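The structure under discussion is supplied below as structure tokens; questions concerning it will follow.
In this view, the complex is presented without one of its protein chains, the others remaining in place.
Read from first to last, the chains carry the letters A, B and C; within each, the first residue is number 1.
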Amino acid sequence: MSLQPGALSALALEPAELSGAEPADLALLVYPSLHFYDGRGARLAVLNEIPDPVLKTMWGSFAELGIETAERLGVRLGDVVRVQTEAGSVELPAFPHQGVREGVVAVQAGQGHRPVDPDAPDPDRQARRQTIGVNAYPLIPGRLDAASGALAWYSARAEVSATGARALVARAQIGFDQENRGFARAMTLAAYQREEDPHAKADSGHGGGHGDGHGAEGEDVYGDKPLPAQGAASHLITKDYDPADDAHHDSPYRWGLNADLDTCVGCNACIVACAVENNSPIVGPEGARAGREMHWIRVERYVETAGVKVDVRHAPMMCQHCGAAPCESVCPVLATYHNVEGLNVMVSNRCIGTRFCSNNCPYKVRRFNHWAYDWAIEEPESFALNPDVMVRSKGVMEKCTMCVQRIAEGKDEAAREGRQVRDGDITPACAQTCPSQALTFGNLKHADSHVTHQRHDKRSYRILEHLYTRPGVNYQKAILRTDPHEA
Amino acid sequence: MAAATEPLPASPDAINDDILRVLEPPSKTYVLGVLFCGALVACGVSAFLYQVYWGFGVTGLNHPVMWGLYITTFVFWVGIAHAGTLISAILFLFRAKWRNAVNRGAEALTVFSVLTAALFPLLHLGRAWKFYFILPYPNQRGLWVNFKSPLLWDVFAIGTYTIISILFFIVGLIPDIGAARDRVRDWRRHLYRVLAMGWRGTSEQWRAHSRSVLHLSGLATPLVLSVHSVVSWDFATSVVPGWHTTIFAPYFVAGAIFSGIAMVITILIPVRQAFGLQAYLRDVHFDNMGKLILITSSIVGYAYGMEYFMAWYSANPYEQMSFWYRGFGHYWWATWTMIICNVIVPLPLWFKRMRVNLAFMWIVSIFINIGMWFERFVIIMTSLSHEYDPAAWGYYFPSWVEWTILVASVAFVLFLFLIFLRMFPVIAIQEVKELHYEEAH
Amino acid sequence: MSNDLAEPRSLPRVPAAIFAALAALGAIAFFAGVLAEDTSARTYRVFLHNWLMWAALANGAVCVSAAFRLTNAGWQGPIQRIAESMGGFVAISFLLYWVIYLGRHELFEWVHHPVAGKEFWFEPGFTFLRDSLALVWVTFVSLFYLYISLRPTLGAAREAATGWRKSLYGFWTAGWRGEEVERDFAERRGRKMAAVVALSHAICYSLIAIDFIMSLAPEWISTMFPAYFAWGGFLSSISLLTIVCLALRNSPEVVPGFLTANRRHDLGKLIFAFSIFWMYLFWSQYFVIWYANIPEETGFIVARLGTQFLQDTWYMGGFMQRIAEPYVTWTLLVWLLVWVLPFWVLLGQRPKKTPAILGTIAVGSVLGFWLERYILVTPSLVPPSEVLAGAAITPLGWIELGIGAGFVGLFFLSFLGFGRVFPGAIPRAGG
Partner (left out) sequence: MAQVLGILRTPSATAGAVRELRGAGFEKLEVYSPCPSHEIEHALDRGPSRVRIYTLVGCLTGVTLAYLMQIWMAYDWPLVIGGKPFASIPAYTIIGFEMNILFGGVLTVAGLLIHGFFLTSRRDHSAYQPSFSGDDFGCVVDCHDDQVGRVREILGEAGCAEVRVVSA
């Protein structure tokens, strides 16, 4: 993530070209954001609400500073700073993090549009009423780059000073340390090539204790501290845990999803796809600051700092469709249960909003409607909703359904052709959108399906499997080309 | 009774006079108190309606912390509700006679707090207007309820407890209503005549009455253990680190008795002073309640220690982190308030001198009330804000709506208690009399 | 009166001979078992479970006396002193503790290699140091409590005592003048010590439960378990106290007719109420673990209750096969003896007052606790998988029964010895 010095020289930009007075001032870096690029998507609330892939912030722009630089300036996260260049100045909250080179202040471009509808009555349409973030373009002096003849983006020094004000920063994720909990795991290439047949261990389930990816005796899994081994007591259970058991024996299907961490790039496209497919409400900047975003899937970003090299991992996290789901048993009104095809089903119409299911979900993937978000939908906008998915009222839970509407459609399609569902018939929105095909959907009861193969792969593991939740979502470890401990 | 050092009232008839005097027309302060409490209750009702109209966005609840002040306060009031049954039923079975003067007030407190507590699960429902979904009634959807859910056990446990404690309260009250009927001369006479249902104290009535009280005590004793155990299982049956721990049931029961007795002391000391009931609420009562506080405080302290020890001993990173966070994370102030109020502050009560010092007892009891409220706050907040997934850690602070409803709930209990004070004898006349005759004998 | 207090009790010959024989039998079983190569581990295992039973029981008996004092119970009369006489065994149990220390290599895995994540807690030296200190403390406190409790009685008896008793009593009651003020003072001090005894029991036996039972299956945790174990010591001592009282009720050596119907009723109520409370604690632990179904916790229970404990199927089935799994029948028997029978039989008033019924239930309860201790210890050391693979396991083997009998013999010898050294402790004449 850090800006490599070589990258600058490739642009043939001489540091002397940076205008501005003091060499002690920071180099200003205005860069196009992943979500808005140059600002063409900035009016879309759904894009505003997607967490930034690195900062995990929503709604707004931030002055990114290196940790030491921020310390030198006496600026903490959320302090509103003024960024001043010869061309202009903007005020925005500071966000110090380790992904920025020291001596640089970085601001995403493409925000700060004036409100289109400042008098919009609805409190939920903050996207229309307010200016979101700041426009960073006025900071650029507007010189041309001699080599290309285009605008010189990187050509100004900026002075950053605290204004004394504080701003609440909407963050989808606060810490990037996974505390040795093995959410996003990795193994070295060498270990992957070395490892024999993990199949015997991969699904040993209840009896085998933590045969859940700790199986490789830690040699390839750094940072994933296993729980104490199971004692002799549970040896009685000899039957291996097979995820296919979590569907009714008459059902030909047990749906499962696979997330390959090696190919996941953390782009968040799956979140957009999911939100659009499933009519997820937009909670607005205030809702996001309160931690009430309604995404059914999130991409967790973890930074492992073992060894000298920084290793960033992304893990998509959605409902795990547990075979023995802790959320189900605590619901008093049967609003969530396990269906015959192995899905964890949420019946929002039955929900009365005790919210116990969310408390008892170890993956924290359930979302609660704090407001009646659907009030924001009016006549022309309502045509943008997916008619196959209902909108939820205030006071009820919702969560990932594995795009149950697409499953129904796929099964209908297959039934019309008089066959069972095959790989590729059904693709949930997240998997469909994923640019690197990190997500795969399929039938775990079918021995030859893609997901079944992936589940038995050497890299396979399930998150928090030691709780015996029997997740239907499988993960595959990222591959580290070099061993960080040796590097 | 060995500890009866202070004089008892002169005659059984004087008992009626003394106790029924409380029912005489109220003073201005009393009326103001009732109005004040009523106003606060009205504020709470408004806040609730505001929340129903807008949704849970008006509270401070957010993504990882889905339970907040409401459940805290719910558990708190359920806990308070345990003192009445403990004093009335358990001590009745143990034949501890000192209970006689205290039990009526404690039972009233039980009824009012359990009624208040029962409101909170409704207040905290996302769709409170659909609360009836939780009852197993036949419906055209053909769908029943989930009897495996701790929240459903709550419905049954709290419901049973409400009904049984009200019945227990009324059964104990009937003879005294009879006495009030024979004394009071104003409009309430008619009310009492109806409520006494023809009570005349015949031997047949007393025979059925004593037997019913005995049986209700026998039923209420395991009930009182079960109710707070069930409430504790709301937490303990989950998989949340910091909630899922086996000691919760007895620990919650001890904590409930602890806070309940403290609340009884908090309320009865002012009542004793205001209505001149020194002859009835004597040193021995406060001495014994002080001892109960000591025992339960020790159990609660043991449980704190055991939880922390086991979290460390488990070598389970989730448990360890959860308890580290509890002591030194965002909510350290709540945790240490809880420990100081519940374990440290009651320590002077090991000395009898402090137990019979009513001013001191009153202050200690208030600290315990605060500490026990914080205990529930700590258990709920610290565990939820720091669960398994590090990407889903968060922080919660209650909003003004929640604080308003908390204050209103206190006002509601006080409101009901004040009304009760003027309507019904606050000390069980017949039981004090029974004791009087036994001692004279 | 004072003559009576110091007059040595004639040792009841037949029971004393029987108990001596039992103790000898226990010693033979123990040494024979330990010296044979193949039964050594088993012998230590059996010794451990018996020791856990009787040490906690003896200390529980002191706690019973302390509880009488703390609650101003007022109905107990000589029963309190009988409980205290049973408590004399704490000294012997402290000596027997060192046998466990000798057998540590056979019993505890963590002596050989550290437990992952618990290296510090189960460092063998530290473990035995803290347990020894805890036992020294709890033994000292219990004996000191007995000392305070006996002082007034012995103070009255010392003039009439003869021989070694005279010097013992003199030493015991040094500074005692026999004034009424002292009596009150002793009473108050006794009450304070009673609180200390109760607290010490709770804390020290919690520690013992962690170090000697939970440590056998070091991956398992339960916050309830230590308190549950300590409480079991208390309840088993009440049952045994009831048996002793019933056995002594016609003895010429105790106040005639001391065990009135009302006192039997009260003892029965204690057993009844506390067995419910035992069940409550058991259930609170069982249920929470069952519901959350986390393998880290369920393993311990599954080894004892079988796979029927698990929620591994959507349907309940195969119940009969499941209770045939190792240890399951014994665990169910514990339930039956400690809770089901006491609850249903002692529900009414009359069974509580009938000596035969009350006695049978009490004997069953003590046996149940003996089995319970067996169940707590053995499956951790001989897991069900080994039993299925052919390891012989029964609580009724010759070593088990022999050592069990040895503890019974020693316990009652200690009880009789206590009565002989302090004949005044349990009053013999009415008064």
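Basically, a residue touches a chain if its C-beta (ideal position, glycine included) is under 8 Å from a C-beta of that chain, and two chains touch if they have at least 3 such contacts.
From a predicted model like this one, the values you see are computed outputs, not experimental measurements.
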Whole complex considered, the hidden chain contacts A, B, C
Of the listed residues A:Leu26, A:Ile132, A:Leu334 or A:Cys434, which contacts the missing chain in the full complex?
A:Leu334
Where B:Val75, B:Ala101 or B:Ala179 are the choices, the one touching the absent chain is B:Ala179
Taking the entire complex into account, which one of B:Leu23, B:Val114 or B:Ala157 touches the absent chain?
B:Ala157
Among B:Arg21, B:Arg95 or B:Arg211, which residue is in contact with the omitted chain in the full complex?
B:Arg211
Residues of subunit C in contact with the chain that isn't shown?
283, 286-287, 290-291, 293, 311, 313-316
What residues on subunit B make contact with the chain left out of this view?
11-13, 16, 136, 142-148, 152-153, 156-157, 159-160, 163-164, 167-168, 171, 175, 178-179, 181-183, 197-212, 215-216, 219-220, 222-223, 226, 230, 233, 429-431, 433-434, 437, 440-441
Mind pulling the subunit A residues that touch the left-out chain?
246, 322-331, 334, 337-339, 470
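Note that only the chains that are shown with their structure count from here on.
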In terms of Cα-based centroids, which chain occupies the most central position?
B
Just give me the whole-number Å value for how far the CA centre of subunit A lies from that of subunit C.
57
Among subunit C residues, those touching two or more other chains are 115-118, 291-292, 294, 296
Where in subunit A do residues touch two or more other chains at once?
227-228, 326, 329, 467
Contact footprint of subunit C on subunit B as seen in their complex:
2, 94, 222, 225, 229, 233, 236-239, 244-250, 298, 302-303, 306-307, 310, 313-316
Interface residues, subunit C side, partner subunit A - complex:
115-118, 217-220, 291-296, 298-300, 302-303, 306-307, 310-312, 325, 379-380, 383-386, 388
Touch list for subunit C against partner subunit B, complex:
71-72, 115-118, 121, 199, 202-203, 206, 210, 221-227, 276, 280-281, 284-285, 287-289, 291-292, 294, 296
